[in-house]
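Submitted below is the structure of interest, expressed as structure tokens.
Note that this complex is displayed minus one protein chain, with the remaining chains in position.
Residue numbering begins at 1 within each chain, and the chains themselves are lettered A and B in the order written.
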Amino acid sequence: MNALLSVSGLTKRFGGLTAVDGLDFSVAEGQIVGLIGPNGAGKTTVFNLISRLLEPNAGAITFAGQNLLAFPPHRVVTLGIARTFQNLGLFPYLSVLDNLLVGRHRGFRGGVLPLALGLGWGEERRAREEALGVLRSFGMEALAPAPASLLPYGTQKAVELVRALMARPRLLLLDEPVAGMNATETATMAQFIRRIRDERGVTVLLVEHDMSLVMEICDHIVVLDFGRKIAEGPPAEIQRNPRVIEAYLGEEVGRARL
Amino acid sequence: MLGQLVVSGLAAGSLYGIMALGLILIYKTTHILNFGQGDMVMFATFIAYLLLTLFRWPFPAAVLGAMVAGALLGALVDRGVMRWARNAPVTSLFIATLGVGMILQAVAGWIWGYDTKPFPYALRGRPLFLGDVVLRQHDLLVLVVTVLISLVLFLLFKFTKVGVAMRATSQNRRAAQLMGINVGRIGTLSWALGLGIGALAGCLVAPIVYLDLTSMILVMIKAIAAAVLGGFTSLPGAVVGGLLLGVIENLFGGYMPSAIAPLKTTFVFVLIIVVLVLRPHGLLGERTAGGHG
Partner (left out) sequence: MRGVLFALLLVGLLAAVPLWAKTYDLYLLSLAAANVIAAVGLALLTGFTGQLSIGNAGFLAIGAYGAALIVKHLGVEFWVAIPLAGLLSGLTGFLLLIPALRLTAIYLAIATLAFGTAVSEALPRWASVTGGYQGMRVPPARFLGLNVQNDVAMFYLALAVTVVMVLLARNLIRSRVGRAFIAIRDKPAAAQACGVSLTRYKALAFFLSALFTGIAGGLYAHVVGYISPSEFGLGKSINLFVMIALGGMASLPGPVLGAVFLTYLPHWLSGIRGLQDVLYGAALIGIVVFMPYGAWGFVRKWTAPDKVARLPRPVRAAAEFVLGRTR
């Protein structure tokens, strides 16, 4: 198996705090990989480094043979990496359809002047149809005209995921896709993520606290603690790993004291 | 020359600083940029003028009266206007403060007329000589008042219950509310405090710029600039920003050839942009953590 994404020696410091510390891992094409760890382990920072919203202090990120660090943040999606956000990255005042159209922003070709003169309609119509088609394939067609902020939380998470697919990514970064969802919603989302991988061949890297989901759908798991990788392997192995148990136990004990 | 320019710059700058303190006190707890501050301060200063000329109050009493009037005005603006516009976005609230300012200007025009009034200096004794630097007693007083106000505010925020509640509200309104803090009352208090201090600044700056309906507006713009320079949420930043602004402005005005010297406001603003580009949250502003989550 080929590594689609590989991270080596990745380090990010905020002032005196080292959020990510010499991290190495790779994501093989076609896999669903989980990035887990106690709160504050640096998972979201890793995502922000991969999507280039943050500049690393050291290390390298390679995606499909290209040096990701040579690209500005808005070019990352063109290379084939789309993402969702922990606290929702939907644009609240845009409709679901418009959100999806922002998702395929890089697919538009028309120049600004023709657009201003009203000559972009053919392209716009094709894009709309494409977006509606994607919504239809997930049974969400009825949502198209609704303002994103008026949807239930779980639906917003699903819409954000669909929006990420609009860019036809090879790798999807999901930041806590089921945070705040109940068991039924979580099960639906798990199926959804699997479907995306199976039907569209999209590789998935996800950060998640819900261990049942992670253990169920991930092929491979990377465990972080204080910005360092403490374990890596298939779910069954991770569950038995003493260092992982200790890291999580420590968190539980800490919480109990609070 | 240099010493003189710096000293009188400090005196002018501390006035910007006190004015900026008033703005920031309101901004921190309510997130409203009070663009009507200039007009509101003008109104309170006219009250002092009234007390001085018509009722022949002694200067300190008149200033105190203006501060009380300013505080009442602030509370009134909050309860009477801002409270009703709670649902509006902050950009609209800023327009409401502008509306209040226009009304106050009109009312002040009716009462006191449209011509410029002289306003007495607080202290008119002989200037002090420190080497070759001349310091007017008024300027000395302004510097002392700035230090005192800073100290009082510091103690207020550090040690009193109200001050701590105000700090909590400015950091996280929702959480403060959950802790049982009456954020509405804190808002009113901030308005009162902000305009009370504003009135003091007004009385100290009026002898220099004279008193008319619009003389406070330029001072307010400078105060906003000072506040931004210091970091818009920081009280010490406001004073530091004000002092810097005053000194830089004075140095530019003093050293540049007379053709360019009048452009000192532009120069100061451009300098502020440069500072902000290097430090996007001002000199002492709080930097919120970047990124999502």
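The criterion applied here is as follows: a residue touches a chain if its C-beta (ideal position, glycine included) is under 8 Å from a C-beta of that chain, and two chains touch if they have at least 3 such contacts.
No experiment lies behind these values; they were computed from the predicted model shown.
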Chains shown that the absent chain touches, full complex: A, B
Listed residues A:V77, A:I196 or A:I221, member touching the removed chain: A:V77
Which of B:M19, B:A75 or B:V228 contacts the chain that the document leaves out: B:V228
Touch with the omitted chain, as defined above, among B:G99, B:G113 or B:P127: B:G99
Subunit B residues touching the omitted chain (full complex): 33, 35, 81, 84-85, 87-89, 91-93, 95-96, 98-103, 105-107, 109-110, 221, 224-225, 228, 232, 262-263, 265-266, 269-270, 272-273, 276-277, 280-282, 291-292
Interface residues of subunit A (partner: the chain not displayed): 51, 53, 72-78, 82-83, 85, 89-94, 98, 101-103, 105-106, 108, 110, 112, 115-118, 120, 124, 163, 167
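Assume only the chains that are shown with their structure count from here on.
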Averaged-CA centre spacing for the pair subunit B and subunit A, given as whole angstrom: 47
